[in-house]
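Take this structure, written in structure tokens, and hold onto it; I'll ask about it next.
With one protein chain removed, the remaining protein chains of the complex are shown where they sit.
Right after this comes subunit A.
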Amino acid sequence: MDHLVTARSMFGITMAFHIIFATLGVGIPLMILCSELLYQKTKDNDYAIMAKRWTKTIAVLLGIAIPTGTIAAVQLSLLWPGFMEVIGRVMSLPFQIEVYAFFVEALFMSIYVYAADRISPIMRIVSITLVLIGALGSAVLITNVHAFEGTPAGFRIENGKIVDVDPWAAFFNPSFAVTAGHVAVSAFMTGAFVIASVAAIKMIRSRKKSEAVYKFHHKALILGLVVGGIFSIATALNGHASAQGLYDYQPEKLAAAEGLFETQDHAPLAVGGYTSEKEQKVKWAFEIPWGLSFLSDNRFDTVVLGLNDFPREYWPPLFVHTLFNGMVGIGSLLILLSIVGFAWYKILKKRLFPRWLLWIFGVAGPLSMLSVEFGWVFACTGRQPWVIYRIMKTAEAVTTSSDLHLLFAFFLAVYLIMGIAVVLVLLYYFKRHPVSKELEGQVE
């Protein structure tokens, strides 16, 4: 592998691994907060048990989220020193403020986990709320750096030197709000669906065995589906705004996402298929006429720029079309799924979910996580060849140190070990502490 590709793969793998735990680190605290509040409202002990068990889960997951995040932060300087030099001069604010968010999260997470039995219910709710604020804050702030890479602002380059730095203008760069919002709501959605998935699988397992256990998981499933449903709609609405952001600021990324070669009005939206450069179209796609024009600017006669309007060397890789489709497809599917669940339970008033539906709920969480991965790889790879759009190429930012291969192998191995270990530890812990015992009050 050539040097640049190795560096990109290395950083991409780090991020792809971190994002799993980071997303849950934002999404699950919201679910814990919901169950704490429900417990205070209903005094139903099941919700207290849910909060406790999810807290154990998140405490284990943070054991990976935090070190991999630390790797990400340091690796940025190690692998992309050229990029970080610009960031240091212009865009250090979000990183700085993020450190405070980390402190808030770390302090109150420890308090919530290790002092839960010594503090009042109000302080418990305050603590978990602060955990949520800290985690959400770190996600929003780091996403701001990503937003800046796509829509840089707050400085000029003159004769190779950075001048006229305005750190707050860089902070409030044009795509900050939309991008950060998208990441936040998609994390809430993913956390909720992951909870719903686990509950659904547990329901299938406990159906014939224990009424109490079954009911417990049923409550968790409904909570997951409600929260997941709300936020999947929010994610789609906001995703629409993200796409319009691309239309305004990174048109070649949108063109690559949709495999559009010729600039045109009434542009169609291509769903599925793959982009063929030779044939200048998306093969095997299902086309929604006028769809892309409408998506870009809410009007059918909007002119959308095609790839051929840009120099070939500035094109992003064309496979991003598939990633974009994957994300949007899963998002739409999950909205549909929430609606089905809601209709089944509230409108048809059926008390039990059939087995097949539970199985579908069971894959909702993993699908949602997959969507997050697709979205990020799309966002980062679709920005290529730029690390800062139209300002710095990725190739200019990469470290000059060679010999990345061996390090890459080591990082891969460590992620593999950590990934397997975390799954085993969670399985082990919950096998040893089954919910049935907690429901009978055998565990303190």
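Definition applied: a residue touches a chain if its C-beta (ideal position, glycine included) is under 8 Å from a C-beta of that chain, and two chains touch if they have at least 3 such contacts; residues count from 1.
One rule holds in what follows: contacts and distances are computed from a predicted model.
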Chain excluded from display, named as in UniProt, from "Cytochrome bd-I ubiquinol oxidase subunit 2 apoprotein", "tRNA modification GTPase MnmE", "Thiamine biosynthesis protein ThiS" or "ABC transporter permease protein": "Cytochrome bd-I ubiquinol oxidase subunit 2 apoprotein"
Of A:78, A:335, A:357 or A:395, the residue in touch with the unshown chain: A:78
Chain not shown, touching residues in subunit A: 56, 59-60, 62-64, 66-71, 73-75, 77-79, 81-82, 84-90, 92-93, 95-100, 102-104, 106-111, 113-115, 118-119, 130, 162, 165-168, 399-401, 403-404, 407, 410-411, 414, 417-418, 421-422, 424-425, 428-429, 432
